[in-house]
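Shown next, in structure tokens, is the structure this report addresses.
Here the complex is missing a single protein chain, while all its other protein chains stay put.
The chains carry the letters A and B, assigned in the order they are written, with residues numbered from 1 in each.
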Amino acid sequence: MSSSVTTLTQQPFSVRSVTRLLGRIGPAYYALLILLIVAAASQERFLTGPNLTNLIRNSTVLGIVTIGQIATMLVAGIDLSVGSVISLTTVIAALQMESHPEATPGIVLLCLLIGLLIGAVNGFGIGYLRLNPLIFTLASGTAIQGLTLHLLYSPGGSVTREFRELSRGAIGPFDCSFCPGGTLGPIPYAAIYLLVLYVVGTWVLKRTVFGLAVYAVGGNEASARLSGLRTERIKLAVYILSSIFAVLGGLFLASRIGSGDPLVGDPYTLDSITAGVLGGTSLFGGVGDLWGGLAAVLTLGVLSTMLNFNNVSPFYQFIIKGVILIGALAIGYLRTRRKTV
Amino acid sequence: MSEPFLEMRNIVKTYPGVRAVDNVTLSVGRGEIRALVGENGAGKSTLIKILAGAEQADAGEIWLGGQRVRYDSPVEALRLGIGAIYQEFNLVPQLNVAQNIMLGQVPKKWGGQVDTEAMHRRAREMLARLNVSLDTRRLVADLDVAQQQVVEIAKGLARDLRVFIMDEPTAALSAVETEHLLDVVRALKQQGVAIIYITHRMREIFQIADSVTILKDGRHVETSPARSLTSDAIVAKMIGRDLTDYYPPRGTPASEVLFSVRDLNVAGKLFDINLDVRRGEILGIAGLEGQGQRELARIMFGALPYDRGTFLRNGQPIRLSSPSDAIRAGIAYVSDDRKRDGLVLIRSANENIALPSLSRRTNGKILIDEKTERSFVHHLIDRLAIKVTHRSQKVNNLSGGNQQKIVVGKWLGMEPQILIVSEPTRGIDVGSKSEIHHILRDLANQGVGIVMVSSELPEILGMSDRILVMAEGRIVAEMDGTTATEEQLMAAAAIHSVSDTSVPVTS
Partner (left out) sequence: MTAKSVQSSARRALLQLSLPPAAIIWIAVGLLLLLARSVSASFWELSHLLNVARQASALGILAIGQTYVLITGGIDLSNAMVVTLVNVVAATLLRGSDETLGGTLLICLGIGLLTGLANGLLITRLKVPPLVVTLGMFSILRGAAYVYTDGAPRGDISPALEFVGTGFVGPIPTAVIFWVVLTALAAVALQKTVFGRQLYAVGGNEKASRLSGVPADRVIVLAYVVSGLMAAIAGLILSGYAGTGTLTLGDGRNLDSIAAAVVGGTSLSGGSGSVIGSAGGALFLALLFSFLRFIGLPYTIQLMVQGLILAVAVYLHVRSQRAS
């Protein structure tokens, strides 16, 4: 029997596989680790509860939006409309809550429905009409930006007091025998949101049939289609998710700033792409995961905290962010370069 | 033959400039193995893509089990039990073996979760049916070509198809693996599956096929029981003409050496390669596929790095570290993959032909002299008999033969002294094939030294003045092209090869 079995060699556990595993860990983890060490070593105040809480709250919006952005990148797409969706959400939430404070849950639902609709339009154009995602979400983003400014031209409106608690609240403190001072926390709600969303998001991407389909579509769309996957439908779902996450980010932001701002979401479009790329997600689809993205989001957060502590003009963070973004991918290339035409 | 289970009636499919499938009717019964043969470009691939739902026919009907069926996607075709494994693999490199085998029908648990255990179990079962043991957790990106082919086949098996289309499933397999596959195909036949089996290998046809359908130029030529046909008869009908007098007469090469390779080595790929290219000769490089010929051709054109070796041009050492170096030395290269390496498909014939020699036709090096260019391009189109409606026609609308002529033609503008061609007639119709052969011979007669890499034995034997045989990265034999025989070549090609000798070299 054994002679007739064609054994296709199985790779043994080796040093090579370990270095490969290390290679697969995105640059974001390294960056985060190094930054954390440097920050903790150079600034006593860094590892204090209030500072960490603040860091997490400041990273939450980007953290949430990045989940959706990574999903679109995994299907070899991109979503340039998330920034305007965030702005639109803050505006609608603030305006509606100001006039109908009693209907807060309904308003949240309304925002999510709007997100669903926007995502459906994006997903239809990209999935079914096969339009270029960059241009199509640029177009929808521009239109949504116009709508947002139409609703509210300069910052205004206000959210309800209870709604503000969503971003400002915390639970705890808890007893914790091995923590300094014997207690842990208080843990901000924001940390819980992030943890829940990333755990659920990872579960969906890594464990479910839908997640497998997302990777398959991004990895080789033709193959996915020939294997019987409804690639259009999968893309539609991904863009709907992206818009919904943008709405969730927008709701958190509205809660945090307490009002609506028609331009406040703008930076999140490019920042979420930065976080995705930095977290090891490929712009060409099929490769990447959420935890790398979260590490990248926190890296950016720690970075700006450090600059603050060291009294560096916050403007340098733009430059540093750009260098990190390009550098992360350049290092990846330098590690694996081979000369071919 | 059993009564028809699957029928394709009067299928027509037209692409710009080509009628790829022209009114083809085909019926296959349950438990029948139908070999589908034809030259590249005969319409086989298009026909099976239509059947598998990956393309839509312009006209025609498909009937299954006596009922007309309509579908316009692979999903719906699969639902009807019609599925295909394709020649170019359709695997997702970033996913593992099991995920690929089960893609599209992944077993589920609660909450839409993948039932990983069941997925791997089922994938292993499929591999076991092929008598292959392969770790189902490995990424497809890490597999070699034969392993990928096995995964592709297992993927087809996992679907319990009623109509199973196989497009050259054994192209990348060793002899042992091929035998296993053929056993599996026979087993599927026993289960009543209707099988459409595309192959270029005559041996396989006679081993397993019940019947043979021959296509040529998109048209149905003949369907007959396999036992009523012979290998020669099939080939003759595929080509539609006699094989004799097919190659142009040889010329008289000079003894002057134009280009030499000395002690070329690439770790694990090429070993101690030495060769001379003489003025006016066609130097054939023969061998089984994947013995380093392709790499050698690319290195001689500066398109691949090498570890050690020197190149002499008219006896003088030259550097070949980029295609520009090679072009400067008068070396041109026609790749085996014209779509990827040879053409800018979305640009015009004119632009493609003019590309390598652009700077030769400028006014003072900046502006292109359009008048000169126009007459240059017209001249080449006439000389090579390239069929275009206008020189501004986009190349992706042309047939394979015309595309290949453009690839050859674009190099003539720089008047190369050495022309390296790799599989020059792969995937083009017989008429164009012969025209390309004549063009190559004409060039040789004008003094160009031609290096022709080919895995088609008749082409090597019919064209070469001198033949070098490669095996496992070495040149293992040199023969006189006028006296060499197929048997000698086969024997030489196989001597050093560990891969099975029964793999045919020619299609």
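Of note:
One rule holds for everything that comes next: a residue touches a chain if its C-beta (ideal position, glycine included) is under 8 Å from a C-beta of that chain, and two chains touch if they have at least 3 such contacts.
All values derive from a computational prediction rather than experimental measurement.
When the whole complex is considered, the residue among A:Gly49, A:Gly123, A:Gly141 or A:Pro188 that touches the unshown chain is A:Gly141. Taking the complete complex into account, B:Pro356 is the one of B:Pro93, B:Pro107, B:Pro356 or B:Gly431 that touches the chain left out. Contact with the omitted chain, checked across A:Val61, A:Val209 or A:Ile273, is made by A:Ile273. Although one chain is not displayed, its contacts with subunit B can still be listed: residues 16, 301, 303, 323-324, 326-327, 333, 335, 340-347, 351, 354-356, 358-359, 362, 365-368, 370, 394, 397, 410. In the full complex, subunit A touches the hidden chain at residues 78, 80, 125, 129-132, 134-136, 138-147, 149-150, 153, 270, 273-274, 277, 283-284, 313, 315-326, 329-330, 333-334, 337, 341.
Operating definition for what follows: only the chains that are shown with their structure count from here on.
Remark: subunit A and subunit B have CA centroids separated by 44 Å (rounded to whole angstrom). Those residues of subunit B that touch subunit A in the shared complex are 52, 54, 73-75, 78-79, 84, 86, 89-95, 99, 103-106, 108, 111-114, 131-135, 138, 142-143, 146-147, 150, 155, 174, 176-177, 180, 298, 303-305, 322-323.
Interface residues of subunit A, counted against subunit B in their complex, comprise 4-8, 10-11, 207-212, 215-216, 218-220, 222-230, 286-287, 339-341.
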